[in-house]
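Have a look at this one before I ask anything.
Apart from one protein chain that is not included, each protein chain of the complex appears where it belongs.
Residue numbering begins at 1 within each chain, and the chains themselves are lettered A and B in the order written.
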Amino acid sequence: MNFVSEKLIGGRQGAINLLVLCALLVVVFPLALDPFRLNMIGKYLSYAFVAVGLVLCWGYGGILSLGQGVFFGLGGYCMAMFLKLEASDPISTRIQTTPGIPDFMDWNQITELPAIWLPFQSLPLTFLLVIGVPVLLAFIVGVAMFKRRVGDVYFSIVTQAIAAILAILIIGSQGLTGGVNGITDLKTMLGWDIRTDEARLTLYFVCVALLIACILFGRFVLTSKLGRLLVAMRDKEERVRFSGYDVANFKVFVFCAAAGISAIGGAMFTLQVGFMSPSFVGIVPSIEMVIYAAVGGRMSLLGAVYGTLLVNYGKTYFSETVPELWLFLMGGLFIGVVMYFPKGLAGLYDSHGKKWLARLTSRKAARITVKAKLSGMEAAK
Amino acid sequence: MSWLSEFGGILMMQGFNGLSVFCVLLLMALGLAIIFGQMGVINMAHGEFLTIGAYSTYLLSSLTTAYAPALQPYYFFGAIVLAFLVAYALGYLVERFMISHLYKRPLDTLLATWGLSLVMQQSFRSIFGAKEVSATLPDWLMGSFQPAEGIDIPLNGLFMMALTIILTGTIFVLLYRSRWGLQVRATMQNRMMSGAVGINTRKVDRTTFALGCGVAGVAGAAFTTIGSTGPTSGSLYIVDTFLTVVFGGAQSLIGTIVSAFSIAQTQSTLEFFLTGSMAKVLTLSTVILILLMRPQGLFATKLRK
Partner (left out) sequence: MITEPIGTLNVNRPVLAIEGLTVSFDGFKAVDDLNLYVDRNEVHVVIGPNGAGKTTLLDLICGKTQATAGSIQFKGRELTKMSEHQIVHAGVGRKFQTPSIYEALTVFENLEMSFPRGRGVFGALLFKRTPDVIDRVRQVAADIFLTDYLDLTADLLSHGQKQWLEIGMLLMQEPELLMLDEPVAGMSVSEREKTAELLARISKGRSVVVIEHDMEFVKSIASKVTVLHQGKLLAAGSMEAVQSNPKVIEVYLGH
């Protein structure tokens, strides 16, 4: 079996599943939905990046990070900073006290662009930082915790605390980050207006392409020996150590991978929706992103996408019609998935969906077999 | 040198302000230490048990004001008991129907209890409304105690201190001197053997969890003396509480006390010099940094690995 077909596509079954998802995202949605709703799906898909990352680090690595919003947010903020600088050229901002800097800095009586904003004047550098900054943070946190063999639960609590800290820091530094409102009024990227319907359509396809790329990357990792190691580590971490592996390194790797993937999602969110705020960074949004992966099936990369779409669709629908019900539903979803559907949608598909499909196609075959058996029994008498 | 005494005075006042926060944090942390330290269960809904205690106090306060104004000065003691009972009962049910099914899956327990906290928060919102409410405090809790010139110690702070000391002492006695405490510690250390010698480990789990929640309920009653209660009041404390328990060494009650004290005091003192949020950030960051250097917390017991 050649490399591409086995590792990336996952054999015949994997190829079919991936094709179905691609068809849905690339063909069905763009044809069936108006630009507004398609943009909404694009927004949901940017969350799906985080869920895909969680499948790698939580589903397979056993690392429950309750702070993925940190990486989503950092990626988003990097992209937002670039776009904001472009939107704050001296001509558009000529009515400000200090033209050429973002409006919220002007409101905070800041007269010079802070040093930390300078790298974001360049798009290539911004792309590098979108992935680089979150991965670096994940690396530092990962090394600090996994090398010291901090337990799973402690790790989750610390990631929560980090999410809380970062959210507070961002909100508190109004002059630097736009504070609680975030960075808004983003207009163009290298002159290309990202707010038009055509632009949003293009961005949607870019988002889908990147998401599929991340899924393929995930598949590559999971089908390699590293993927088997992750499963073994979840099962018997000690034994893995005594087989000659430095367990911490693998945990750091998969945590950084999840961080990088989430960051891409954050950047895509900023591009498609036009802003980034600390409301995506803290504890509540981070734990919410975990439910997307949990509903989809924490061990299924494709399931993560479906889970994200389903939960977010539900959230939009219920928040508009019966808002009080939504929090009950989400709470119930957490409890229900953990207690009754730990394998999520993917698990349901594996245990019931496949059989149901098989039954539909093989009813004819079954009838033939029964007939053959009966005639065989007749002949034997 | 007068500035020194003034500085000392400020420190003391900030210290006593920190005292109220310390009491709530300590009660929450004690409740959580019992649940997490003894059972290894993460209860993300712990903050909501504080809230339910606070709302019970508010309810009793409203009822007393409406139907029995004469009892106004005394209702608060009843409120403490009520808060404990309500939280205990709810905790008992939660353990029975949820936690006990997730034993041995701590990360899943974390997620499930987070879902529970969402459900509880929304219930509060639906029942009591999204706006914050306040219980009317009895008169004798208002005002302050002035031992010396320029030093004002709020009375409710002292009352909370007393309550906290009594409750902490009770928990110590229960856990280390009573038969029940022995069963709890035995179950935690070796579940199978405890079962084999006839301890009903299920029942022990249930009462332990319920007790932890009950203590959070009392924290909620205490909380009403320092602020108003809303559906999300509990979630303000949850991260701090977890860090406090982990920082102190999850299985050490003394560690919890020391940890709660240091964290509350650091935050209060810093609040005087920085903004509230920066003080919190600095405190949390310091705790995390120390935890990274010493993951087992301040007072960990070295077990045979």
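Going forward, a contact is a pair of C-beta atoms (placed from the backbone, for glycine too) under 8 Å apart; a residue touches a chain by one contact, two chains touch by 3 or more.
It should be emphasised that the depicted structure is a prediction, and the values quoted were computed from it without experimental measurement.
Trainee: Which residue, A:Arg12, A:Arg94 or A:Lys225, contacts the hidden chain when the whole complex is considered?
Mentor: The missing chain is touched by A:Lys225.
Trainee: With respect to the chain omitted from the figure, which of A:Phe253, A:Tyr292, A:Phe328 or A:Tyr349 is a touching residue?
Mentor: A:Phe253
Trainee: Can you name the residues of chain A that touch the chain not displayed here?
Mentor: With respect to the unshown chain, the touching residues of chain A are 220-221, 224-226, 228-229, 231-232, 235-236, 238-247, 249-250, 253.
Throughout what follows, only the chains that are shown with their structure count from here on.
Trainee: Hey, how far is the Cα centre of chain A from the one of chain B, in Å?
Mentor: Spacing between the chain centres: roughly 35 Å.
Trainee: Touching residues of chain A toward chain B in the complex: what are they?
Mentor: For this pair, the touching residues of chain A are 62, 64, 66, 144-145, 148-154, 156-158, 160-162, 164-165, 168-169, 171-172, 283, 287, 290-291, 294, 324, 327-328, 330-339, 342.
Trainee: Using the touch rule from the top, collect the residues of chain B that touch chain A in their complex.
Mentor: Contacts found on chain B: 40, 42, 98, 101-102, 106-108, 110-112, 114-123, 125-126, 239, 242-243, 246, 275, 277-278, 280-281, 284-285, 287-288, 291-292, 295.
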